[in-house]
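One protein chain omitted, others in place.
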Amino acid sequence: MTSTEHVEITGHLMDSGILSRVLDDIRQYGGDWVIERIDVGHEASDMSTATIKIWTDDDDDLQRLLMRLQTHGVNMVDPGEASVTVADTDGVFPDEFYSTTNLETRVRVDGRWVAVDNPEMDCGLVVEGEGDRTRVYTLPMSDVKAGMRVVCGAAGIKVTVPEVAKSSESFGFMESDVSSEKPQAVLVRQVADGMRDAKDNGKKVLWVGGPGVVHTGASPAMVALVNAGFVDVLFAGNALATHDIESALYGTSLGVDLAHGRGVEHGHEHHIRALNTIRKAGSIKAAVDSGVLSGGIMHALVTHDKEFVLVGSVRDDGPLPDVYTDVIDGQRAMRAKLADVGFCLMVATMLHSVATGNILPASIPLVCVDINPATVTKLADRGSSQARGIVTDVGLFLEQLAQELVPEYRRP
Amino acid sequence: MTSTEHVEITGHLMDSGILSRVLDDIRQYGGDWVIERIDVGHEASDMSTATIKIWTDDDDDLQRLLMRLQTHGVNMVDPGEASVTVADTDGVFPDEFYSTTNLETRVRVDGRWVAVDNPEMDCGLVVEGEGDRTRVYTLPMSDVKAGMRVVCGAAGIKVTVPEVAKSSESFGFMESDVSSEKPQAVLVRQVADGMRDAKDNGKKVLWVGGPGVVHTGASPAMVALVNAGFVDVLFAGNALATHDIESALYGTSLGVDLAHGRGVEHGHEHHIRALNTIRKAGSIKAAVDSGVLSGGIMHALVTHDKEFVLVGSVRDDGPLPDVYTDVIDGQRAMRAKLADVGFCLMVATMLHSVATGNILPASIPLVCVDINPATVTKLADRGSSQARGIVTDVGLFLEQLAQELVPEYRRP
Amino acid sequence: MTSTEHVEITGHLMDSGILSRVLDDIRQYGGDWVIERIDVGHEASDMSTATIKIWTDDDDDLQRLLMRLQTHGVNMVDPGEASVTVADTDGVFPDEFYSTTNLETRVRVDGRWVAVDNPEMDCGLVVEGEGDRTRVYTLPMSDVKAGMRVVCGAAGIKVTVPEVAKSSESFGFMESDVSSEKPQAVLVRQVADGMRDAKDNGKKVLWVGGPGVVHTGASPAMVALVNAGFVDVLFAGNALATHDIESALYGTSLGVDLAHGRGVEHGHEHHIRALNTIRKAGSIKAAVDSGVLSGGIMHALVTHDKEFVLVGSVRDDGPLPDVYTDVIDGQRAMRAKLADVGFCLMVATMLHSVATGNILPASIPLVCVDINPATVTKLADRGSSQARGIVTDVGLFLEQLAQELVPEYRRP
Partner (left out) sequence: MTSTEHVEITGHLMDSGILSRVLDDIRQYGGDWVIERIDVGHEASDMSTATIKIWTDDDDDLQRLLMRLQTHGVNMVDPGEASVTVADTDGVFPDEFYSTTNLETRVRVDGRWVAVDNPEMDCGLVVEGEGDRTRVYTLPMSDVKAGMRVVCGAAGIKVTVPEVAKSSESFGFMESDVSSEKPQAVLVRQVADGMRDAKDNGKKVLWVGGPGVVHTGASPAMVALVNAGFVDVLFAGNALATHDIESALYGTSLGVDLAHGRGVEHGHEHHIRALNTIRKAGSIKAAVDSGVLSGGIMHALVTHDKEFVLVGSVRDDGPLPDVYTDVIDGQRAMRAKLADVGFCLMVATMLHSVATGNILPASIPLVCVDINPATVTKLADRGSSQARGIVTDVGLFLEQLAQELVPEYRRP
C-alpha cells in the first residue's frame, strides 16, 4: 500500500543543486514525487521554498526516505509527534531508530519542540526527563544503554540548514566572485578572517592535522600560530606528534621525497627512539616539564596550556603515551572538546579530517587544506557539506597564514 | 673521538640501487666511509659483495648508524656478542635498544647464533632462556615488560636479505622483461601464480582490503576467490565489512562516484542501519548463522571458516561487534595470524596496507593493487622493500584474477 | 541605463543543477534576475520550464550574458531577428560576434528560422545566401575571411539542449540507478551498447586515443575492435601511432613503469628509429603496403580502410609523415571527419580529448576513459557537458570491451 507524505524545504534551492539531490534520493529509495508548490526568491539573498508530495510502496521505506531527506534539510510539513522506543540492549538501537544529521535539530516530545543538544551525524536521539525538563541529545551507537528512550522513525523531527553557505560576508569562500585578486592570497586571507572572527566571538579554533604539517616544513609557522593564540585545540594521530617530537629531539627534518611531495615516514630509527623517549618520560607534558622536549608544535601546545586529542590507528608505532589506542574512546575525547569551537581548519590528514567531519555540527565553518584533491572532496562526499576545500601546498599555505595572522612572524 | 667499524653487504648491489641508499644513510647520520673492497658478480644472477669502512664522531652515533644500515642488509664484518639490558619499565625499552628490521635476523648470545622467531620492523629483541634453550623474539614497544632482557646496540646481530627481489622465477614482477604480452594480463597472471605457489606449498594467502573492493563491484569476484580457497585470512577495517554487509542486506551497491572512481561512503542511513543490525545479532558469524546475513564477502569467509581481523579507526561508525576498537589489540590480533602466510595481496586500502606492511616479514611476497599511485609508493617508502605495486582499477583487476584462478567463474 | 530581457529554459531543471549554473553566470556578468514563472514537471521524465527576467547595467553586457546563457540552453523569449555584420579582416570576427555553443542552433534571418549546419563551440556563425537558400554555419576564428557575413549579438538565436542526458534508455550512464550489478561491468556494457546502437543506426564510432592504449597492453583488444568494425575513425597524436608502430616493428612493449601506471615514453632509440623507418617508407599506408609494417593498431586501421587523423604537438619527435604538424590544419582535418559520427570514446589522452571535445556537437554521446581523474573532469569543465567519465585502467577496460563486443576475442 502506498505511503504518502508532504515535505517542505527552504533554502537556496535554485543555486545550490540541493533540489536535485533531494529528487535523486527519492528515486534511490524507490519513491516518487510531485512538486506541488515552489516559491522562488526574487533576490540573490532570498530563500526559495518548495512543497513536495512524496510516496513509496510501504511505510518503512517512507520513514527511511524521510530520514534520508533530512540530511538535506527537508522536513515534513506536518511532522507530528516523535515516536520513542526503549533500547533493550547495550550498544544497539531499536530497529527503526532515527539516524541523525549534523544539522540543528528539534524534536517534538509531549507537544513541545525540544532542541537537540549536540548535533552529530549518524547517531541516535535519546530522550531524557519529562515536561519542561525534557532533554534530547545525540548518542553514538556504541554508547547507547539498555533502558534509554530512543527516537524512532522520522515523525516529530525538524532540522534547520545553516545559512552560512550562502549569506556569510566574513567567509564567502565558494561564491564565485569575479575578482582580480590572487586566488591563493584571497583564500589565505579568508581563513585568517575566519579564525579572527571565531576568536573575536569568544570561540575556539580547532585544528586537525597530519604529519604533513611537519614534513612540509610548516612547524615554525604552526608554532607561531599556537603562540599567537590561533590554535586552541588540536586533533591528530600518533604520527604528527611523533614526527614533531622526533624533529625537536634529533634536530632533523626527515628527508623530503621531492617526487611525491611528502616525507618518508618510516623505517627511520629516530622515529622509534623518539617514541621510546616520551614513553619513558610518561607523557608529552612530563617530557616538556622535565626539559626533555624543548621545541616544536606539541611543546608549544603544552607550554600555552592548549588542548590536544591524539587518537591512534592500526599503523602506529609506539604509540606515544598520550595517544588513545581505543578509537571509540578517542572519538569520545574528541567530542568532549567540540563545545565552543567556532572555526575548524584541517591540514594534511584524511583519516582525522573525516573522523572530525563525522562528529562536527554543520554549523561550524570548516576548511580543509591538502595537496591531494581526494582528501578535500572526500569530506564533502561524506556529508560535511559546509566543508570548503583548498588544494595547495600545506607548507606554503601555513607560512602565508602565519604571515597574515602573526605580524612579527619571520620565516626561519 | 672517531668510532670505526667494518661492515659488509652482499646482494645485487649494482642493479638494486641499494649501495646508493647505504651511502646516503651514512652521510645522513653524519658519518663517512671508504669502500675497501667490492666483488662484482659476473652473471646476472650473481651477487656482489662490498666491504666498507665507516666511521662517525662518537660511538652512540655509530651504533645507531649500524642499526640503520641493517635495514638494508648491511652487517658488521665482526659483529661480536649481543649486549643485553634489562628493561626497567613496562612499555619502555632500555635507551639504546636495538630497533629491528623486517629481515631474517640472527643474534649472537653466549657465543651462539640464535635465529629471531618472528621478524618485524621497529620492534625490540627480547632474549629468553639460556644456553641451548635461548630464544630471541621481536616485541613491539607497547608489549615490553619490566624485567625482560632486551638487546641493545648493534653488536652481535646479523640480518639476511631475501633473494626474492631478484632470483624468483615464479614471481619476477619488477624485472623489466622485454615482452610482447599485455602488461596487465601479465601482472594478473603473476599474482595468480604467486597465490597458487603459496597454496601448493601449504601456505596461507593473506588479503588486506579496503572498502573499494565493494565500491568497484569486485565483491562477486572476491567471493568466488574465497569459495575457491584463495583467501585464507582477511585484514580489513570496519568499512570493508560494513559496506559488504550493507550491500548484502539492502541489495544496493552504493552509487559510484564516476568522477573520482570510488563510492560515496557516508551519510547513507543504510550504512548505519546495517551496523545496528549486526550489533543486534552479536557478531558477523551470529548474523550468518541466524540467516540475517546471507551473501557477500564476510558471509563467504564465515561459511568457509576463513579468518579475518577487523581493526577499527577513528573515523568508524558503529563499529561492527567484530571490530577491534583498540588498535594495539588489533595489531596483536593481526600478528597472531601471520604464521604460515606465504603470499600477501593488498587491495584498495592505504591504512591497513601500511599497518600490515609494518608487521610482515620481508620474506613474504607482497603485492599492492590500487588505482591511487600514492598507496603503492607509500608501502615501499615505509620499508616494505619487497612490495610490488600495481596501479590499476581494483574492480577489473579482481575480475580478471577470478577468471584466471577460478575456471568456472562467470561475471554476474 | 539598465537593459532587460526575458529568457526561458526548458529541461530537467530540478535535478540537473543547471538553473544554479544559470543564476551563477548572471551574477558573474554583473546582472540580476527575477524568476517570473517556473513550471515543474510532475513525472521523472517531464521537463520543467522557467521564465526569468534578467537585467544588466548596459546593453553590451546583456548581449554577452545572453550568449553565455545559451551555453546552458537558455533562449530569449522573444529573440527577434539576428543581426549580421560583414567581417573586414581575414581571421578576425566583427567585435560583437556571436560566440557559439555546441548545441543544436537555429538563427532567424529575414523572418525565417535557419538551422545551423555544424554546431561547434567557440566559433562564429556565418550567413550565406538569401531567402530560401540561406545557409548558416559555424566557422572557427582562424577561417573567417573579409567579406563574410557574421552574426553579432545574441538576438535571433535559439539553441536546443539534447535530451540524451536524461531520457536515454540505451545510454543512461550517470543516472544513479540502484543496482546490484558490478559498477565496472555495467559501464563496459553501456559503452558496448552505445557503440552497437551507433552502428545499428548507420553511424560511425569515433575513437580518440593516447599512447597509454599501447603502454597498458590494450593493443590486441583494440585491434580486435578495429577488425570487428567498432573503430571507424581514430583521432590521435604522433605518440600513439609511433608507439604502436615501434611495438609492431621491434616486438617490444616498452617497460611499464609500475609505480606510475604508464610507460616510459622517451629516450628509447627504438622510438626514434621507428619514426625514421616510416618516414623512409613515405607514409603509414606505404609501410603497410610494402610489408614493412605488419601488425598493431595502425596496421589494422589501414588494412580495414578506416580513417585516422594524427595531429602533432610541440613535444613530438619525428614526426610520422602522416602527422599534421600545423595544428589548425589538424583541427580542420578532424572537423572533416565528424559527419555521421554517432558515438565517441576517448581513451588515455588529455590533449586530444579536449581538442575533440572542442569541436564535437553536444548531440553526440561521449565517453572518456582514463586512470587519471583529472582528464575526465577536465572535459566536462570545458563545456562538453554530455561527457561521461570512467576512471579506470585503460588496459583492463579495453580488454573487457573487446570481450563484450567481439565474442571470438581471446586474450593473447
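Chains here go by letter, A, B and C, matching the order in which they are written, and residues are numbered from 1 within each.
Keep this in mind: a contact is a pair of C-beta atoms (placed from the backbone, for glycine too) under 8 Å apart; a residue touches a chain by one contact, two chains touch by 3 or more.
Not measured: the values here are computed from a predicted model.
Per the touch definition above, the residue from C:354, C:367 or C:405 contacting the chain not shown is C:354. Annotation: of A:93, A:324 or A:397, A:397 touches the absent chain (contact as defined above).
Within subunit C, the residues in touch with the undisplayed chain are 28, 64, 67-68, 71, 89, 91-93, 95, 97, 99, 121-122, 140-142, 237, 255, 257, 260, 264-269, 271-273, 275-276, 279-280, 311-319, 321, 325-331, 334, 351-352, 354-355, 358, 372, 374, 377, 381-383. Panel shows subunit A; residues 173-174, 176, 178-187, 215-220, 247, 251-253, 255-256, 258-261, 371, 373, 376-377, 388-393, 395-397, 399-400, 411-412 of it touch the chain omitted from the view. Summarising the interface, subunit B meets the missing chain with residues 14-17, 19-20, 23-24, 27-28, 30, 32, 34-35, 38, 40, 42, 44, 176, 178.
Rule of thumb we're sticking to: only the chains that are shown with their structure count from here on.
Chain centres here are Cα means. That of subunit A falls 40 Å from that of subunit C. Across the assembly, subunit A contributes 28 as residues in contact with two or more other chains.
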